[in-house]
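The structure that follows is given in the form of structure tokens.
Only one protein chain is missing; all other protein chains are in place.
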Amino acid sequence: MANEFPLTLAGLSAGLQKREFSSAELTSHYLDKIAARDGQLNSFISVFPEHASTMALAADQARAAGRAGPLMGIPYANKDIFCTEGFRTTCASKMLDTFVAPYNATVVEKLHAAGMVMLGKTNMDEFAMGSSNETSYYGPTRNPWNLGYVPGGSSGGSAAAVAARLTPVATGTDTGGSIRLPSAFCGISGIKPTYGRVSRYGMIAFASSLDQGGPMALNAEDLGLMLNVMSGFDHRDSTSAERTDEDFCAALNFDLTGLKIGLPTEFFDESLNSTIGSCLTEALDCLRRQGAECREISLPSTRYAIPAYYIISSAECSSNLSRFDGVRFGHRCDAPRDLMDLYVRSRAEGFGAEVKRRILVGTYALSTGYYDAYYAKAQKLRRLIKNDFQRAFEEVDVIAGPTAPSTAFPLGQRVEDPIQMYLSDVYTTAVNLAGLPALSVPAGSVQGLPVGLQLIGNYFREARLLNIAHRFQHETDWHLRVPPFAA
Amino acid sequence: MLDEAEVQVIARLARIGINDDESPTLTLQLSRILALVAEMNKVDTERVEPLAHPLELVARRRPDVVTETDQRATMQQTAPATHDGYYLVPRVIE
Partner (left out) sequence: MTWEPVIGLEIHVQLATSSKIFSGAPTTYGAPPNTQACAVDLGLPGVLPVVNGRAIELAILFGLAIEAEIAPYSVFARKNYFYPDLPKGYQISQYEMPIVGLGRFEIRLANGQRKFIRVRRAHLEEDAGKSVHDAYPGLSGIDLNRTGTPLLEVVSEPDLASAAEAVTFMRGMHALVKFLGVSDGNMQEGSFRCDANVSIRRRGTNILGTRTEIKNLNSFRFVERAINYEIERQTEVLETGGKITQETRLYDPDKDETRPMRSKEDAHDYRYFPDPDLLPIVITEADLVAARAALPELPAQKIARYLTEYALNQDDAEALISERGIAAYFETLVMESGDPRLAANWVTGEVFAAVNRARIEFSRVPVSARELAKLLVRIGDNTVSRSIAKQVFEAMWSEGGTADQIIADRGLKQVTDDGEISALINSVIAESPEQVAQFRAGKEKVFSYFVGQIMKKSKGKASPQQVNTLLLEKLNEQT
């Protein structure tokens, strides 16, 4: 069955266009696979078989009527952080277990306008706070490469579903690495676009100045096809970038001759895991063979990215999550004695441990007497980090490094140790602080678990990143390897 | 380092109930997070301007036009408690 249909968007698009199969057939294929296999993986929180079938039929009719864009009728999965009108959006929290938004996120609107068929909503860390997908109220998602391991987080459900071939593509969001880390852990490709590239409207906020939506897929070309639809100016998001639309696939095959790749000494020091280091060396050799040149650069302030990131993201989340108060929507405790009781109990019951920790850290960092030492300090470091990158981009076109300090780790290993968990994001958070685009592509394997190569570009240079990733995937087969679970 | 009493004050401010069982572990975890964060103090940021937004863009202004119509019924569909269009809460004493 699995080989009945092409795996990539380009293949699916061509197949649909040539009427080799219909969207209805394709959609039921994926729905069947989800029904059969996701019990073990737990990559979906909600699946909408009827709705998906209806959308697929509509897509087939539109195609028959001659109205078809490249992604018309192709199934996809939404991270359960994007609001979907009429279908519950939980953010993997008990707080929103029954919440149904009366609006679609802009990203959802765009994907549906393109005719894509939503299969369901994927599992994630609660409110996107986590690096392992273990903070979900609906239980952890498992890594298709080894079911005893985490898929990474917070977009772990999307990464696992794509890797397990339960969906061709999925949406994700990335606040401190939440697209790139699970992409690396699950051996797929994922891109966090420039801050402002993809609308945040209808995407439940974790940390507003860091959050950015993006696609997760099996290869760079599919990322480009998805980004073509997902990105674009949105008047409903004040932080949306006013840019003319661009074709992210146009430069995929450009030559890499003369490409200058910066290798930050801070990413390649003695603390880098040596097996991951050798995967990266091979990957960089591959790019060199295609004409790229590598040079050492320094991003000294990125050593402080983790603390700055945890203060800024926690401060913003402490305020963003105040609206979950049990008054207008979401979880409300039983029989509140008074207003204070309503608040403290609804929030204590509705939020999980990690969310509470971050709210408390953020509340503390903003409180009188601590603001300057924590929040203001972190924002100053944020500028230093941005300056480091800007200096580097005067010398190089892109920056390369590891996506994660390790491969996927066993379920439960870091749950009790928040600090260890936070350090999973050591190579990713600086990018969010600076608002830069970055992607992760599979670039090796250690003991059967995938390794990710991270490429960071200057603002709005997604097309260049996808070009490099595509050329890399032309020469390698890491992205074609199928996890045992999906084989 | 935070103590349990301080954590209770912060929790109250954040309107999150903390019970006695979880308090010691939580206090320890928060203290360790703050210790990690204290790394920031190694950097001299005396003359650095804080950065609130990566792209440092400026506000775009919306035209003063009414675009929303009454959606009360839809908005209150999943609300915990409403009556006659009001959201209900335990009595607010002023």
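Just so it is clear, A and B label the chains in written order, and each chain counts residues from 1 on its own.
Assume contacts are C-beta pairs under 8 Å (C-beta built on N, C-alpha and C of every residue); 3 or more make two chains touch, one makes a residue touch a chain.
These numbers come from a predicted model, not from an experiment.
Note on the undisplayed chain: of the listed residues A:M129, A:I179 or A:M203, the one touching it is A:M203.
Listed residues A:L57, A:L272, A:C294 or A:L339: the one in touch with the omitted chain is A:L339.
Only one of A:A59, A:C91 or A:C186 touches the absent chain when the whole complex is considered: A:C91. The chain that is not drawn here is touched, among residues A:Y103, A:F233, A:F268 or A:F460, by A:Y103.
Screening A:F329, A:F351 or A:F485 against the full complex identifies A:F329 as the residue touching the chain left out.
With the whole complex as reference, residues 12-13, 15, 52-53, 57-68, 70-72, 75-76, 83-94 of chain B touch the missing chain.
For chain A, the residues touching the absent chain in the complete assembly are 82-83, 89, 91, 96, 99, 101-103, 105, 200-205, 207-209, 235-239, 315-316, 318-319, 322-325, 327-329, 339-340, 343, 363, 366-368, 371, 375.
Please note the rule applied: only the chains that are shown with their structure count from here on.
Put simply, the C-alpha centre of chain A and that of chain B have 23 angstrom between them. Considering their complex, residues 2, 7, 10-19, 22, 26, 29-30, 32-34, 36-43, 45, 48-55, 57, 59-60, 62, 71, 74-75, 77-81, 87, 89-92 of chain B touch chain A. On the side of chain A, the complex with chain B involves touching residues 98-100, 102, 194-196, 209, 235, 238-239, 241-242, 301, 304, 306-308, 310-311, 318, 322, 325-332, 336-345, 347-348, 351, 353, 356-357, 359-361, 363-365, 367, 373-374, 376-384, 386, 418-419, 422, 433-436, 459.
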